[in-house]
Structures are given as structure tokens and as C-alpha cells.
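Of the protein chains in this complex, one is absent; all others appear in place.
Labels run A, B, C, D and E following the written order; every chain starts at residue 1.
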């Protein structure tokens, strides 16, 4: 058996990160991972949620959505249904939490970075593409903030990217599952990792199945390699902003 | 005084209509009108709303939304607010009604065409760009339906496009207002018209202002000319599908 | 063919405007247009919405609703459904916008006039009857405000009334459509106009139909005549308050 | 001390019941109790709620609402708030339950009677006026049903009316409280009773106060007398329909 | 005929009031009335609702809910339905109102006591068990408040308990109905009473039935006796706190 799209088990789909994709936001990218396309924007708001007020710390929060025809079947809009479903909530909480792990919120100061990830075409891996793209949009927005009024310490302390890994019947462990593989996977895992190779999130789920410690180890190794490749793309996309992150990492 | 972006009063902004923009929908375009960008998709559903069931007639319905950072300030998502605001409702009702005016719903048969217009960048005229783009996406989806199972009569009876006209202080009547002009306009009018030059919608509003019969006539003339230009772009974008519409028009 | 209720094409239905219809509101009328009956009230609130605060300007906003049995079939209450439908939203936005066109919001000062239009019996033309009645309720409430503390300049700058016009098969253009005519109309247009004969809103819609420039002209002419007749009724209903408006118009 | 509006303690306010108030509903009245005015309508629906289906029994359900300016201060619409408040829920459950107590639901057959009570002017006692008026609207609607297809047994088995009683400081027990009395009352009780003098509902509440058995007895006596007076008004309003109820009572 | 569970007509089910049932709340009990079990908690909040602010008075408010499987059939959660139903609203308004009748809100000071009644097992009489249990939880929370900062006057002025009474076919008037009796009852009445034997609430309802003055008297007598028995259980559960209430009653 070979993979649905003939990739090797450790092979990511083609990645493109188009920066400054929209005219209005402080940071914006269109990230393309195979056929999955997500518009990620970052907006700076000069205040923080109530529970943080007056502490001098910033906050990062994310929203995630899909266009109705990002998918093969039309999905009803959450605005039309009048409520956000559980999957969307999980994803937006995950994106915000992941990004906060690589930001020094004290150095950011009392500001909120709003991340919006809107999937315009979905073919598996939309949440991990969102994290990978959102990191770049956020870095641009924060760098722009620094241009207006330089930070004492640049608030981004490391790169951050995400990918999926999973166990597919008759193939075994693979990285960066497309939609067809995702549906067929026995085990599905999302990994979020920093440039230094430290974990931020590990979310593995047996889909009416279970997995051994041995299988877990294989999945983690595949994910780690894939994420370092994604981070190379982020560096390239960020251009001069990458230097700000490097300097902070060395500090 | 000259216009904000130096156009002549009768001059439209640059138009691009990229067809087959997304992989999943039956019809999809990215329409660009100046800096305004809207993804329009058309989805065929094999049933009709309850009030039409069993009559052999089809239906066309539309939804409209903006990404949060389509605008200069971030707009809260309607899904997060849990309800759709009045402006959105007006626009989606308008889009659906306008498209139905040029479709022979009997010839379409018991099917619903779902139109989704998602504004990814807004600079004025998002509702008229949505109608102009949605017409093309709808035509593609209906043509595709005809390829699978030919229609006795092609259901689209004429072209349809829309533009805005308005009265701007110190300039007077202009066509295709961008956001800056729209905000400053004393009178704002949206016109939807067919290829034959017949009106489908005329919605003129004094913004804490009023307008004379003479001014109304000027606005209608500007709109009419602009729409014929837009329809030329649609024909080009539609390629061979345009022939199906022409044949029906002649019938 | 003659009209459903035997009126001439240019003939309005019988109009009554009962003022001071309720004991609590600052202004209230029961307007009767044929079988259509709407209670319109005006409430003065001593503050303005957030976006206007501190500018010394007032605001006018409207809400519209129908009793469940205003209609031939019982309509579910919007409170029971938990949301307001698109038609209601469009109408309440229209009423507020129309009234603001004839009020000098600076002269009004930082106050909101809340207009409530509740249809107790519907037979076509509820939105235009609402505007015509709401103008009278608003004028009373503003005049009462002036009695308590005289305005430097009376804030109402002209009369305002509205009617519907449309094209009915086998009859052609008619004014003030009742429900039966409205359902059958090919083209439906609402016109809001001032005492001076200037347009405030023109909203014409082909109902799965289109209309020519020639037809548009006929409709506008019928509407203009009808509205001047409605304004004569308003003057009579307003009594001494009419003088305040006349004085302002002459100023 | 005398009562706020100089009535005797056992004296009701002036009552008027205008029948056939609206053109569309099967039954409709405008009931006036002093300054309190309620439009009550009855609608027949040819089906029953799920829990009753197939049992051959009918159902009666009620909805209650107030126009925003029925009250001295404008009340926000429940449709705008997006939910119905607790007081409204209590009242509509009470109205439905009370009416069901005097209807033979088996004789009615598988039909629902929808009662709508819309308060257009409020001055205390809106829920009891609603019940008293709704009984008349319901009787008309059911009688009309019987005209189309005669009942074997007329489904209404007795009259039903309601009033409030209460204990007002320095005055004591009084009947039919207006708004000023209601606000000042230490104890507030609503009584719903049949023509035969049997209780359907007794709801007495100490408002941050308590009441003795002796006081309860006084309140019940006042309520009983008031209700018999209200039923006399209902009989008069019902005209020939009263005979149908009398016949059923004798059966 | 004897009662479903063989009790005498005037016999309550076994009562237990377990105090300090939970570790976090200021007051908490598990009240067991036969098979009905309710967790009642009292929370002190150092502010009052807007309409009371600045008056030096306190407030008591209640919320009531059932676990989905408190009942024989699973009930959908109100959080999943997105709205609270009418029955729940009525009950929580009743609990709050009843408790306020025995609290000197001035002596309490600007604080809100939040009462939460969560039914974990239901077998009839959940609202009256909630009131009886909530009184004990509230007394504990207020006593605890007094330990931290002694009150000039202890705010609880009397005991408060509640029970149901009803008329069951072939048996007649009974007290403390279980679920089977409740469903079968022709008349259902909830009585809330103080230690002094004064009424706070009397809510009697014919369930598609009516009741005479004579029957009402029987029901009131049964309820009065039952409530005094419940208050004896409360005194025992409250231990030393009972003395604070006694002292206030004597004052």
C-alpha cells in the first residue's frame, strides 16, 4: 500500500506562505498546505480581557472558521445556526493557547493580539495549517508594533508550527494527513512544537481505536521532523523579522 | 474637486473575475473590484424549501458574510455574537432576490442554488460586487448541472450585474463608490440590472439627506452605463457558458 | 380589469390618523390605511447610542413588529423564535433612516427618539403606513419636548410620508397596494418623500420580474401624488404642531 | 385613607369588551379594564402538540406580550432581547391552564386553540384582564368552529374570569388593583374562577410580607364577588354564544 | 382507596437535612424528602442588582435545575437547549420571593444571597423541598457572615418551609404528594409558610379541574400542619443557628 497521494510517509505536502495577503490587517498570510488554504490575520487591540487588566501583561486569542464551501459538502454557517460548535471551540482554544506558549506576554504589554483563521479550502490539517500560518501573521503584527514603538525585549521567544500525524490502516504512521487519510486514520494526533524542538501540545486520539507506547513514539518522531521543515518555511516567509526572533532566542 | 482616487465620475474601478477559484464548489469565483474582493460560490442542493415542494420549481438563496479583518477595524464575527445583523440580512435577501429575477425557476427544476458571498477585503461596494460575482458562479454551477443532465431550456434568461451610484458633496453623481466616497455620500443607490437594460432593483437612500427627481435621473444613467461594462466582464469570464445564455435570450 | 377593491389606479385607501392613542407615550397614533392598522409611538430617551456620545447630536431609531394575528394566518412571535427575521430588520432600519432625513439631529440635542410601530391588522403597506404614522407620533413627542424646554430651532425640517406603488398584471402601475395586489404585483416599490417633494428612499424590486425605465417613471409619478395626499392628512392630525414645522421650513 | 382612584374596596374599574375587534382572527376582543387595554385573539389550528397526538383531544395554549410603550417607561421588546422573561412565561402558562379548566378537550377534538394576549396599555391587572378577555375570544372562535361543523357537545363547560385582590397599607383588602395600588400592595393575589363559583387558580403572594388565614378569607370573598360581575359582562359581550354555554352547563 | 405509598393523608414522607454537604459554599444542604433529593447551596456576593444599588438593602435570588437523570426519562439540559423553560423560571422566582419574605433585607446590608437548588433525584415536590432546604442553607450562610462581622440585628426574622397539598381522585385531600400522586391529582397546591403560621405563598391550581371553597379550606389545613413538622426538622438541622432566629423573633 502507498499513500493516497503517493507521498512518502515522512513527506509533507507542498507549503506556501503568502505574506501581506490583505490590505487592512496588521499581519496577514494565505497559507497553502497541499489543497488546504487558510487566511490568517493578526489584529492588535490596545486592551486586554478583564481577568488580565492592570497586570501589564498582554493576551493572544484566536477565532477559527470555515467558509461554507471550503468543504466538499456545504457546511451551514455558524452565524446562521446561532452557535459555535464544539469542534470550532476546541480549535480556536488550541490556536490561542499554542501561540501564547512562544510569546512573552509581559514583554508584549497590555495588548491583545486577535488571530483570525478562515479556511477557504479544506483538505485535512486545517487546524495545524492555521497555527503555522497564524504564527507568521502574529510575528508580522508584533514586529509592526515594534516599528512604531520599539520593545525593550522582542516578545516572540521562539518559532512555532504544527502538523498532524496518524496511523493509517495498511500503511502505518504518516505525517501531514490529507482529508482522505484523516477520515481513514485509526489514530490521529496533532503536534505543536517550537523551533527548539520542545512540545507545546500533543493531542493524540484513537478513533474508536487505541495505540501502543511504541506507536506513540513513531508518531512523535515523524511530527518532530515535519515541524522543523515547516519552521524553515516560516523563516523564509518572515524575512527580516526572523532576525528579531533569533536575537530574542539568543538572549 | 476630483474623486478620491482620481477616477472620472462615470469610471468603474478595475474589475477581475477569477473563475474556478476553489476546488470543491460547483461554481466559484474571486471577484475583485478595485480593492474589494469577494469569494462567491454556488452550490446545488437537490431539494427546495418547504413552501415550494412539489411544484417542480427551483429556488435560489444567498448568504453573505465578511471576514473579521476584511475591514479596517476588526468586526466581531456574527457567529460569536450569536446573531446576524440587519445589514447582513438585507444584503443576503437582496442577492437572492436579484438572481432569481434572471432565472427561469421552472426550467431549473426542484433544486436550490445556494450562493455564498464571503468578503475577504472590503473597500466599498461589497454587495454589488457580490451580485456581479455570484451571477458568474451561479451560471457555472447551472451549466455544470446541464452537462450532467441537459436542460430542455437553459434556465438563465439574461445577464445580471450590479453597481452603486451616489451623490458626493462638491463632486455630484458618481458611479462605483469606494469606501471613502461611500462614507461621504449624501445619497447612496444600488442598482441591479439585466443585460437587456431592465431594472431588477433600485434602492436609493438619502443619508440624512434627500434628492430630487433630476438627481435620481442622473444616478440611473450612470448606473446603467456601469452595469453594461460589468456585464462585458462577465461574458468574458464565462467563456463558452455565455453562449448558453445568448441562446436562451434569443429563444 | 379593475383593481381588486375597485379603486382607481391613483387612488389611496381611506386614511385615519388618531392622535394621542395611548396614555403613556410622549407621542402615539393609531394610523389606519384601508384595513391596515398600526400603533405608532414615540419615546424620548435622554441619551444617545455610543457612537454619537459627546457630539451634541440626537438619534432616531425604530422597532417594528406585527401581532401574531395581524395576518390571515397566525405568525409565530419573534420573541418565541428567539430572533428577529430579515424582513423585520429591513423595515425597522428603513423607518429609522427615513425619519432621520427630516430631523435636524443637532437641533434635537443628545436625545434618542425611539419609534415603535406595532401592526395590529395587516392588509398590505404596513411599512409605509408605519412611516407615515411614525412621523406624526415623532412630531408630537418632539413638540412636547419643546414645550418643556423650548428649542432654539425646531428640529423637524419637513413632513415625511410613504406609500407603495407597483405594477399589477393586466392593470399596470397602481398606488397604495392592498395585500391581494401586493402578492400579485410584478414590481413592488416603496417611496418615502418629504413635503417639498424630495425623495428620501426609493426601493423598487422586481419580484421574479424586471421593469423598464418608462415603467419606473410612471411609478414615481403615482407615488409622488399619493404622498402629497398623505401629508395633507398628517397636517390635519398635527393641528398646531404643523405650524412649528411650517415655521422651520420657512427659516 | 381612600383608594388611589377613589373606588370602594369592592369596586371594579369600568369594563368594556369590544368583540370582533380584528378582521383576521377567528375570535378577537379588545378588553378595557380601567386604563388597562388588552387585545385578545383566538386562532384555531387543526393539529395538537406531539404529546397529545392521536388521542382525539384538543389543546389550548396562550402567549402574552406587552407593546414596548404599554408602560410608563419603555420596555425592551423580548424579540430584541432574544428571550422571554420569567414573568411573561408565568403569565402565558397561567392563561392557558386557566382556559383549559373550562373546556372539554375531548369534545373540542384534535385542534389547538392559540390565544394571543397583547397588552397595548397597562395600568395593573394585565394578566387577569387577559384571562377575562381571552375567554370571550376563545368562545367566539369555538362557536365559529361549531357553525362550520356542529359539535356533538359544545366544548365550553362554564364561564371563566379573573381578577386581582390585594392588601394595601392603611386600606386593607381591595379588589381589582390598578398599577399604583399593585406596587404598594403588601399581598397580591390573582383569582381565576368559573361561573359556578369554583376556583381554577388561587395565587397569593406576600411581597416581602406575609398574610394570615383571616386575611386570606377576606381576599377570597372580594375576588369571588368581582369575578361574578366580570362574568356578567362576558355574557353580554357573547350575545347568542352565551346560550351555547348555558345549554352545556345544564347538560 | 389508600395512598400510593400507604401513607395517611396528613403524613409527610421521611425528611433528612444533611448540612455542610459541600466544601466550597457558605451554606449547603442535601435535603431528602422521600425519594426526592435536592442539593441547596447559598453563596454570598458583595453586591446587589442594579435596581437596589445604593439603598443599603440586600437581595436574595435563586436558581433551580434538575440533573438530566433526576427523572425517570432523561430530560434535555437547559444549557443544551439554550434556554430555560417556563416551569424552571416559575420555580426559581418562587424560591427567591419566598425566602425574601422572612429576611430583613435592610439588616442584611448590600449583599446578594444566591441560592442554587439542584435536584439530583426527583419524586414529586421538588420545588417545596428546594424552599425548605434552601432556607437552611441560607441561614447557615448568613450566620457565617455574622461570625465574620456581627450584625446589629440578625436578618432572618422567621423560619420558612413549604409543602404541597392536593386532591387525589378517590382519596381526597392529601399532603406532600409523591410523583405518582402529583400526576394523578385533580388539584395541586403549593404552600409556603413561616414559623408563625403566616402564609407567604398559596398557589393552587386545578389541573383541567376546579375546586370549591370547602376543598380549599381542607388543603390549607393539611399544608399548615405539614409545614410546622418541616420547621421542626429545620430547627434540628440548624443547631445553634436556630437560637439566632429565635432571638430575632422575640425582638
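As a working rule, a residue touches a chain if its C-beta (ideal position, glycine included) is under 8 Å from a C-beta of that chain, and two chains touch if they have at least 3 such contacts.
From a predicted model like this one, the values you see are computed outputs, not experimental measurements.
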Touching partners, among the displayed chains, of the absent chain: A, E
Sole residue of A:2, A:72 or A:89 that reaches the chain not shown, by the stated touch rule: A:89
Contact partner of the left-out chain, one of E:18, E:104, E:118 or E:246: E:118
Touch criterion as defined above, residue of A:135, A:179 or A:211 at the omitted chain: A:211
Contact with the hidden chain (one of E:17, E:60, E:84 or E:175): E:84
Interface with the undisplayed chain - residues on subunit A: 83, 85-87, 89-90, 92-93, 97, 100-101, 105, 189, 194, 196, 198-213, 216, 220
In subunit E, positions touching the absent partner: 22-25, 28, 35, 39, 41, 43, 45, 63, 65, 67-72, 74, 77-84, 114, 116, 118, 120-121, 123
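The definition used in the following text is that only the chains that are shown with their structure count from here on.
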Repeat of interface A-B, chosen from B-C, C-D or D-E - more than half of residue-number contact pairs shared: C-D
Inter-copy rotation, subunit D to subunit E, in degrees (Cα atoms; steps of 5): 180
Same or different contact residues where subunit D meets its copy subunit C, judged by the half mark: same
Rounded Å distance, subunit B centre to subunit C centre (Cα mean): 29
Two or more partner chains touched - positions in subunit D: 82-83
Graph class of chain-chain contacts, one of line, ring, star, complete, other: line
Pairs of chains satisfying the touch condition: A-B, B-C, C-D, D-E
